[in-house]
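A single protein chain has been removed from this complex, and every other one stays in its place.
Per-chain numbering from 1; labels A and B assigned in written order.
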Amino acid sequence: MNIFSYVRAGDVAGAVREISGNSAAHFIAGGTNLIDLMKEDVTRPARLIDIARLPLTRIEETRDGGLRLGALVTNAETAYHPQIEKRYPLLSRAILSGASPQLRNMATNGGNLLQRTRCYYFYDGATPCNKRQPGTGCSAIEGFNRIHAVLGASDQCIAVHPSDMCVALAALEAVVHVTGKNGSRTILFADFHRLPGGTPEIDCNLGRDEIITSIDLPSKGFAEHYAYLKLRDRKSYAFALVSVAAALEMSGPIITETRLALGGVAHKPWRDAQAEALLNGKAASTDNFQIVAEAIMRDAKGFTHNTFKIELAKRAIVRALKHAAQMGTRQ
Amino acid sequence: MTTNYIGQPIDRVDGNAKVTGRAKYAAEYNVPNLAYGVVVSSVIAKGRITKIVTNEALHLDGVIQVFTHENAPAASSLDKSYQDDVAPPGSPFRPLRDDRIMFSGQPVALVVAETFELARYAASLVRVEYQVEPHETDLAAKRGQARDPTPRRFIDPPIEPRGDAAKAFAKAAAQIDVEYSVPPEHHNPIEPFATTVVWEGGGKLTIYDKTQGSQNNQRYVCKVFELPESDVRVLLPFVGGAFGSGLRPQYQLFLAVMAALGLKRSVRVSLTRQQMFPFAHRPQTFQRLALSAAADGTLKSLTHEAVAETSRFEDYSEQVVNWSGELYHCRNVKLGYKVVPLDVCTPCDMRAPGAAWGLFALESAMDELAHELRMDPLELRLKNYAEKDLNTGKRFSSKALRECYKQGAKRFGWAKRVPEPRSMREGDSLIGWGLATGVWEAMQVPASAKAVLTPDGKLTVSSATADIGTGTYTIMTQIAAETLGLPIADVTFELGDSTLPAAPVEGGSFTAGSIGSAVKAVCEKVRKKVFDRARKLKSSPLGDAKLNDVTFANGRIVLHSDPSRGVSIADAMRQGKGRSIEEDVSVVPNDSKQSRYVRHSHSAIFAEVKVDEDLGTIEVSRVVAAIAGGRILNPKTARSQIMGGIVWGIGMALEEESVIDHKFGRFMNHNLAEYHVPVNADVHDIDVLFVEEQDSIVNPLGAKGMGELGIVGTAAAIGNAVFHATGQRIRTLPITLDKVLISAAGRREAQKSAA
Partner (left out) sequence: MNHETQRLPQRTRITLRVNGSDKQIDVEPWTTLLDALRLYLDLTGTKKGCDHGQCGSCTVLVDGKRINSCMTLAIMKDGAEVTTIEGISNGSGLHPIQQAFIEHDAFQCGYCTPGQICSAVGLINEGRARTADDIRELMSGNICRCGAYPNIVAAIQQVMHAQERNTNP
């Protein structure tokens, strides 16, 4: 961990000013990812701007009947918030699948979006990594890539985004509100995270000078038909090998709207609108679920140690859809 | 009140210290003027350091020194100075000895600074350049070069073949010939390795070390740094788990002492979790198991051949295959064990070394044989039960294994098992039941103890052993208290101090029996002296009695024949006119008696799994462990030991694997997020029962250590249960979900082609 200076931001404008004025500065909120990365010397900010006390700590109704999640509300508070549990239980389940109670008590909503990959080679200074140091190569492609991507990878990077919360946010089509030196804007969740392409060192489309202020959930929460299924190497306190957020709107036995997002398989939560559309107007049946699963994974490409993820993802999609379709859903 | 403590589930006497946070571990002695050392580790697996640039680090105000091979203070140049009690044959690793890199993560520098964070930052500024040489870390690629290991003390080589296994195999009705593959594993105790060296002045060092052997490490420090024994004291009152990784002095001890001597200052060195991966691991091993039997299940042949990795500089070996020749009655046996030197650090004994791997293969193969024979796996074990050890021809000092099978099966409900795989279901899950036999050593080793009984009736007993979570403090207190009939509150057991009476490392599950016997013996000596004083009391009712005529209990010495007549121990002590009673004793095993027998503990493990075959996930929903452990000194702590071993077995079966990327020759999952040990949610019902077993040979207490038995066979019981659930035999550990999926897919393909 390098030497850095520390300052506390008093308000959003001050935070933006601080970060705009110093290209080697970083925001810190919960710290559960950043401090980890700093201890490993992966991230070396010269200045930390503590935003933890900014007034972004509320969850409140939005005008269009949705819910605004303050960027600094902790993951735990969000997951257990009565309105979330009631109206967006998919999000609650997803959050509670991730990390540990302690980490969820610390991690913030904004920070969860910005957490970085768990790829061993990214973390280890002994092994080349294009994300950590562009141009040095990707050690995972020919290496031990069991936890890596099967969709959307590039020949420069096959890392995955490790979040559970983001998979649910992708399915719910959240909107991210940010403020930077040029003012405020919104970023659709699907556009927030990037695929690695030729610039694996850039995880997301948040500007260098921008701060997330809130994550807005649209009014549709799919509270009656949802499932979050996470598959991993032990029952808890482990990242996903594959995860699925499934949400349905149903009219009797017929599905009228489908949302499917996958975690653990790509550099961002994976959605395929065309594949989702295959279910609309159809009955909730295993056969129909399998058609969708095949469609979503049709371009999947595995590496030496992770081709199992392709089949596993298909089955997980089918299983999650089955759960979601059942009334009184249980995981 | 009763002082008959042995056999009682007494609460741990160190419990209060542990639950209040008062127990201090090696990195927690915050002495004045302490300097902090942080290790710099090699990023290559093999080669030489060509340049090591330290001036950026040294430039920082508060950085005191950077030690490298170029400036490390002199230490002994002899291998034998570095060879500790547990060292396998070869040339022990010497940190900062020269420019050679022998394994990835090898320590190459120690940065010492006024604060921990400064040392850590300065360490990141040390620049090392290497001349890289090609390394070999792939056991699979190199197994053809396997050779016999140099014989290691206390490890028997594979026994000579008996009968003709190959011939018997060829003629037999049922045959199994399979290979099992188990990965490297790491001990990963939760406390990281750390040493705080206190510079006492006058050349004296007090060393708080995380280790399993105070005296082993003290001797190491004295020999390596050529210090008089009286100048070095090693203390370990509390150790945060070790499981074998602390049997040998670890490199942070060397570096901390080196720095303290060089700087004439107190120094602490703590390793990061990552830095615990380059040393001490359970070796990757390939095992071939060939079994054959007659149609009625009588074993006709057994072949067990293992190949494991070791380092280039030491031949580590462990007892993998000989258990197979002992555990079942089979006249045609061929065993083999070879090693392949690779560019890794020397493996180190890890909870039931050898047996953990060997019994996984043997007990899985027995299960495969049972299936081949369409025979109940329990019946197969009973059919081939070994009443005596055919390896040596000796009888067992005790072996209540039949009771383990019987009581364990009953508790588990084994009789209700439907033999056919895939026949039990619950929702999305297939249910499977599996069993395995377990076995472990019950050695007694020489040990010493001292006892002091003060005039006010307080007893202190001591020995240089350790408590790494095993419960040593508690059982020794029980033994001492019962022997002298004193309440536990008046008895203290001291350990973890190299100045205490001689004791070996705490390991091998021999501490309860060995140190316990010394504690019993020394307290018996004290007893005699107390009795003498009691007899001398004016009008003593014990005046004419002999020692055998009395019982020491509840603070009194009373006649067997009339317990109302007696003397209080307090009164007897007052007779001594203010003098304490002090005794010490060295106990050695009765070798002539013991060597006539095979001395082991045994178990039968029954496991139930729920497998979601569609998704590949496995849950171990319940385990019953029936244990033949001789005299159980404390059923509460013994149960915990077994339970801990079972949890390790779950980890071994389903989760644990240290992954080497052979391109880098480096363990890549070197942290607790990616090296998976079981979490609370992985563990469900574990039911431990102890069967009655008397053993007057194994040691004077009749006790067998329970620290390691619980892990032996457990992974096989789980793997066998997975087979029973799914019909899939997965022979490579850990059984992760991808292996279940791939195996099931293979089965479906085979069914399709068969159709």
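Keep this in mind: contacts are C-beta pairs under 8 Å (C-beta built on N, C-alpha and C of every residue); 3 or more make two chains touch, one makes a residue touch a chain.
Here the structure is a predicted model, which is why all the values come from computation and not from measurement.
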| item | value |
| --- | --- |
| Contacting the left-out chain in the complete assembly, out of B:Gln250, B:Thr637, B:Ser658 or B:Asn699 | B:Thr637 |
| Option from B:Gly47, B:Pro149, B:Pro189 or B:Gly297 whose C-beta touches the chain left out | B:Pro189 |
| Residue in contact with the excluded chain [from B:Asn217, B:Asn671 or B:Ser743] | B:Asn671 |
| Of B:Arg12, B:His135, B:His281 or B:Arg666, the residue in touch with the unshown chain | B:Arg12 |
| Interface with the unshown chain - residue positions in subunit A | 1-6, 24, 28, 30-32, 35-36, 39, 44, 46, 48, 50, 52, 76, 80, 99-103, 105-106, 235-237 |
| On subunit B, residues whose C-beta touches the chain left out of the figure | 11-12, 14-25, 27-28, 30, 56, 59-62, 115-118, 121, 188-192, 238-241, 243, 270, 272-273, 468-471, 636-637, 639-641, 643-648, 671-673, 677-681, 683-686 |
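Operating definition for what follows: only the chains that are shown with their structure count from here on.
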| item | value |
| --- | --- |
| Interface residues, subunit B side, partner subunit A - complex | 43-44, 104, 117, 120-121, 124, 428, 614-617, 619, 654-655, 659, 661, 663-664, 666, 668-670, 673-674, 676, 678-682, 736-738, 741-742, 745 |
| Interfacial residue positions of subunit A with respect to subunit B in the complex | 1-3, 41, 118, 120-121, 124-127, 139, 142-144, 146-147, 231, 233-239, 241, 308, 311-312, 315-316, 319 |
